[in-house]
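Every protein chain but one is kept in place in this view of the complex.
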Amino acid sequence: MAEPFEPKIVAFVCNWCTYAGADLAGTSRTKYETNVRIIRFPCTGRIDFMLLIKAFQNGADGIIVSGCHPNDCHYTSGNFHARRRWIVFKSMLDFMGFPTERITFSWVSAAEGKKWAELVNETTDSVRALGPFTEYKNLDFTTFNQMDHEAIAR
Amino acid sequence: MELKLLSTSDIAVFVDGLLKAGKVVVAPVLKQSGKVFFKPVQSFAEVATDYIQTAFSAKEVVFPKVEELFTYQHNEDGSLDIKDQLDRIPETVVWGLRPCDAAGFDYLNQFFLKENPDVYFKARYDKTTLVTVSCSKCDESCFCTSVDSHPGDTKGSDILLTAMDGKCYVEVITDNGLALINSAKELFTSTDTLSKEAFLAKPATHFSMDEIKDKIQYAYASAEWKHASMGCYSCGACAFACPTCTCFDIQDEGTQDHGKRVRCWDACGMSQFTKHASGHNPRNTQTERRRQRLMHKFKYSVENLGVVSCVGCGRCIRVCPSHLNIFENILSVMN
Partner (left out) sequence: MQDKAAELLKNGTVNLLIGFSEDLGKRPVPCFIETAEEANILVFNQECKNNLSVYLHKKEVKDAVKIGLVSNIATLRSVMQLLSENQLWSLTITYLTVNTAGALVVLSSAEELEAYVQANFPTCRAEDKEMLDKLNAMTRAERWAYWKDQLSECVKCYACRAVCPMCYCTVCTTECNQPQWIKTSAETSGNFEYHTMRAMHLGGRCINCGECGRICPAGIPVHLLTAQMNLEIEQEFGGKTGWSLKSEYAMNSFKPGDKENFIK
């Protein structure tokens, strides 16, 4: 009787490129999946990896991180710093066994409304296929009392 | 108190029987790291037997490192559900405690239940039976004989086993212990002579509690505290490994919509422990924090609860990255 699973996708985007691109998708009346919740940052360079972790902690099933193309950053080099951070963070998560296919990184410019819509659709489809991120919720399994198992199931 | 005998080969039968009867059995288990921890087991075969002391104490059974006090949920109709787990705690047997650990449970009992009983602790403690095994060996970090205990002490236990050749003495100390024995009566034979001294370890005695009670009142002003605390890294390892450390923090985790309140361990050695909202910290240096820890163990708990809260298990010395030594420190500040 449960509703079919619809993933919660959180998108961390930069104000000058990707957010504008998403706006363009809207003004162009491009239809795309509604699972995404967009969070606007001045620049991808502002995105701290702890924000991504917090999104998963609060129930996100998938994440999109998107900003200006290299050399197009409104603040010159913010996206270069972000790129380094993502390279390291992705490999860190992979080493810990985290399903990194739940996080999608991309460059979407202000003119790429169509790309934004495609990105959201692709990500939603792939996360829907992966299913809810129960492995993360099931981490909290202390073994002393059966009641803790039930707390987790809740 | 009743005295029985159990043959060594029947220990596994007894424990597996408890598991079959649906009890949760928590016993020492050897992990990949080479350290031994108290964990729930599915059969006696998992229980570690050749070790001196576990890395952490068994206090988690009655005082978990993370304890959900209650959950809350706002419903669509505006009502609020608050739920706790107090009536869903299973019958638990802790197997393989050391006498120092059992003495630790005795202290926890005094601390949590004496005045204004802690309902969460009580709910777990009332469902727990403690089966202790006497120590046949010890290392240089053990000092139970300095704190009013010894390797064959029954304090705090429901049952105390002392292994001999091929069989064990079974001292049944409480009604809880008797109930457990009676669930497998056929494995036990009666006896009336107890001579376990020869099978007990002989840890070095560094001081006596009488000596401490006499001199500790002058220790507060000792210049040695600075020296005793210089190596301290201000982590919580000693407090978390200790069978009697009870400091906790209460945190709310959740949103306006739903969430939970948890109790988790805290440590007086950590630098922010006594920091006030104003920014003032009455124990601003590690010297003051170490002094507080030791004075609490050897003086304040004796004054407040009548029980010394150090049981001489030596875990704090073993887990400390600096191997800070609690009994050496006590001796130096008293002199």
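Order as written gives the chain letters A and B; numbering starts at 1 within each chain.
Here, a contact is a pair of C-beta atoms (placed from the backbone, for glycine too) under 8 Å apart; a residue touches a chain by one contact, two chains touch by 3 or more.
Quantities reported herein were computed from a predicted structural model and do not represent experimental measurements.
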item: From B:A237, B:L294 or B:V333, residue that would touch the chain that is not displayed; value: B:A237
item: Positions on chain A contacted by the hidden chain, ascending; value: 49-50, 53-54, 57, 70-71, 77, 80-81, 83-99, 104-107, 119, 135-137, 139-143
item: In chain B, positions touching the absent partner; value: 31-35, 37, 55-56, 65-66, 139-141, 226-227, 230-231, 233-237, 239-241, 249, 251, 253, 262, 264-265, 267, 270, 272, 285-287, 319, 321-325, 328
